[in-house]
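One chain of protein is taken out of this complex; the other chains stay put.
Note that the chains take the letters A, B and C in the order they are written out, and that residue 1 is the start of every chain.
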Amino acid sequence: MRITVEHVIKFVEGVAARIKEHRDELVQLDSPIGDSDHGVNMDRGFTTVLDKLPTVADKDIGTILKTVGMTLVSTVGGASGPLYGTAFIRAGMALTDRYELTPAEVVVALEAALEGIQARGKAQRGEKTMIDAIGPGVDVLKEAQANGEEFMSAMRRSVAAVEEGMKSTIPMLATKGRASYLGQRSIGHQDPGATSSFYIAQVMLETVEGIHE
Amino acid sequence: MRITVEHVIKFVEGVAARIKEHRDELVQLDSPIGDSDHGVNMDRGFTTVLDKLPTVADKDIGTILKTVGMTLVSTVGGASGPLYGTAFIRAGMALTDRYELTPAEVVVALEAALEGIQARGKAQRGEKTMIDAIGPGVDVLKEAQANGEEFMSAMRRSVAAVEEGMKSTIPMLATKGRASYLGQRSIGHQDPGATSSFYIAQVMLETVEGIHE
Amino acid sequence: MKKLINAPEGVVKDALAGIAAAHSDLVTVHYDPDYIVRADAPVKGKVGIISGGGSGHEPMHGGFVGRGMLDAACPGAVFTSPVPDQMLAATKAVDGGAGVLHIVKNYTGDVMNFEMAAELAAAEGLDVAAVVTNDDVAVENSTWTAGRRGVGVTVLLEKMVGAAAEAGANLAECKRIAEKVNAQGRSMGMALTACTVPHAGKPGFELGDDEMEVGIGIHGEPGRRKEKLTTAANITEMLAGPILDDLPFQRGDTVLAFVNGMGGTPQIELYVMYNELAKLLADRGITIGRNLIGSYITSLEMAGCSFTLVKLDDELTKLWDAPVLTPALRWGA
Partner (left out) sequence: MKKLINAPEGVVKDALAGIAAAHSDLVTVHYDPDYIVRADAPVKGKVGIISGGGSGHEPMHGGFVGRGMLDAACPGAVFTSPVPDQMLAATKAVDGGAGVLHIVKNYTGDVMNFEMAAELAAAEGLDVAAVVTNDDVAVENSTWTAGRRGVGVTVLLEKMVGAAAEAGANLAECKRIAEKVNAQGRSMGMALTACTVPHAGKPGFELGDDEMEVGIGIHGEPGRRKEKLTTAANITEMLAGPILDDLPFQRGDTVLAFVNGMGGTPQIELYVMYNELAKLLADRGITIGRNLIGSYITSLEMAGCSFTLVKLDDELTKLWDAPVLTPALRWGA
């Protein structure tokens, strides 16, 4: 499978559209355990990303992803801005000068992204954050790679793990981020950041499926 | 008919009780066309009057009524404080040194009270104020006196006129007091001050009826 | 009814005790009759400046007592004008031998109670003058009505007259300045929500989720009309238009622009409104020489705002800029 610059751009555009679609839902999720801004933050960021994309459309994938990350850092704000921003920047740094990617490189980039989020946010799994969605997804890909599993199938299982991880935040007690201020009252609500992570993963899968067809 | 100091005190106490009973209703009437305080104002005033009454219980009727009026001035505030206060003070001034009253003296005192309200508030009839209730009541008493009508019957007709006057304020456009700021929107609501005047008139009638029995 | 209070009947006394506890360096609170005087009253040889009115308009008037503004304030029950005993006691307490000016907002109750106090003071040989503010253009002015309400101009007037008195103006001069500010000032207000008089326990009027009241006063009463809620820009036109047309304010005028919150309005919204007002005035060729933005004359927790414009000249600008040292307004000191 050949993943090209065009696919990466399609992926980023797809994320922007998916986030806009779910903007209000992400705001509503951020309301009982947060401050009602996650959807607006993400949408503001990815809308600006769409404006910036044409200026790097002829660049390498690393540059494109770093630009996305820097744009997110500069426009999202809140907790999610530095976290998603760092994730895209780190992924981009892992893919410097690449115009095409192998599945293995995708996994490396996703690992870098996850590490970036953890370095910046210092959250562990189980603290009711986006880590609880992204973490299991990256686990599946790494394990599949070690087992020599076919990439498409690994991606499907990975995104299923992200979805499950997202749902697993519902019963969790938050100990990081804004929801942690609620103590016991944070239990019973799905984490908004884990939810946006799932939508991003979904678009990634769809993009890869598009290439496959 | 002999009206004594005791009757006057019973009247004042009766007014205090009647106002307290209708406190919330007077507040609610003052809400669509005023500032929701008439019942509270009147109740605060007459509650203090009850405290003061024992100190003048052995005085002449003029002193008692002047004390009631001064207490109202000192405790009611708003528009109704100076108006009712002046009314009682003027009635008291008309009855200096009297320990018993004839019906004719009652009429003189009520005339003085009405004049006091008009001098202080400068309202004419038809402006949607307490004048529209009190005015017709005093008219009836004066006319009855001129015609030699029996006092009890005159009092009954007078209070009926007060009630009618009170109701006549409903369709009026307010041009005095707080309700006037509403312009056309003042139409359709009964004036709170006219309503408290009716309750006072009612207690006056009941007091006189009590003597009669 | 949701309020940070102990009981409806105690609100005014509790708040007065809070003011006394908080600002004993600036003011002294007296009870029964209730009034607040500046800590150094009476100031010998200075005209005493007094105002008063119902409570529920905080910081007006108690927050304006202090050097360069009021010598005393008389707080009535919530939305109920104070009684003459208060104004009489305050008048005596601040009389420094140069007479006392009563600043009265034009409401039947306030006017009558202040009148009675002035009669009593005169009977005791005190030299009292009064000025009545009536700047609310939402109310039609006619000799057949109670006339316009006194609203936002009152705050600005108290500051300016206070400065004049502090600088040694005599009673006639203080009265002249007060009348000038009132004559050169106009206001209009609107509400997004009603407010609840503690004793009444429920809001003074009902408003739909997409409605506002235009032309309100400061006593929680309904306004002149209901309108569909609209943008800050449109609301600015609705309020500023009648104000500008009424005086009228003219191209080339310099004004003091006062954007006032009604008590429950956050500051971010007041700045949005100020921005619209500044644009509108610029379009009309009117210069904002000075401004005041905040909740200074309020209706309990009502959300909404009012605009007040006062035409400035050198005299009024200088009086506005003079030092003031009160709990609510403070500069140059």
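Criterion: a contact is a pair of C-beta atoms (placed from the backbone, for glycine too) under 8 Å apart; a residue touches a chain by one contact, two chains touch by 3 or more.
Since we're looking at a predicted model, the values are computed, not measured.
Student: Would you list the chains present here that the left-out chain is in contact with?
Tutor: A, C
Student: Which residue among C:Ser81, C:Asn134 or C:Thr193 touches the omitted chain?
Tutor: C:Thr193
Student: Which listed residue (C:Met116, C:Ala164, C:Leu300 or C:Ala322) would be found touching the missing chain in the intact complex?
Tutor: Touches the omitted chain: C:Leu300.
Student: Give me the chain C residues in contact with the hidden chain, please.
Tutor: Touch set of chain C with respect to the missing chain: 2-7, 11, 14-19, 21-22, 55-56, 58-59, 63, 192-193, 209, 212, 229, 231-233, 235, 263-276, 278, 288, 291, 293, 295, 298, 300-301, 303-305, 330-333.
Student: Need a quick check: the contact residues on chain A for the chain that isn't drawn.
Tutor: On the side of chain A, residues 27-28, 31-37, 40-41, 44, 73-83, 120-121, 175-178, 180-183, 185 touch the unshown chain.
Assume only the chains that are shown with their structure count from here on.
Student: Taking touching chains as linked, do they make an open path (line), a single closed cycle (ring), a hub with spokes (star), an all-linked set (complete), or other?
Tutor: other
Student: Two chains share more C-beta contact pairs than any other pair here; which two are they?
Tutor: So the pair of chains linked by the most contacts is B-C.
Student: Report, in whole Å, the distance between the mean C-alpha point of chain B and the mean C-alpha point of chain C.
Tutor: Taking the mean C-alpha position of each chain, the two centres sit 32 Å apart.
Student: Please tell me the distance, in whole Å, between the geometric centres of chain A and chain C computed from their C-alpha atoms.
Tutor: 55
Student: Indicate the whole-number Å distance between the mean C-alpha point of chain A and the mean C-alpha point of chain B.
Tutor: Roughly 76 Å separates the two chain centres.
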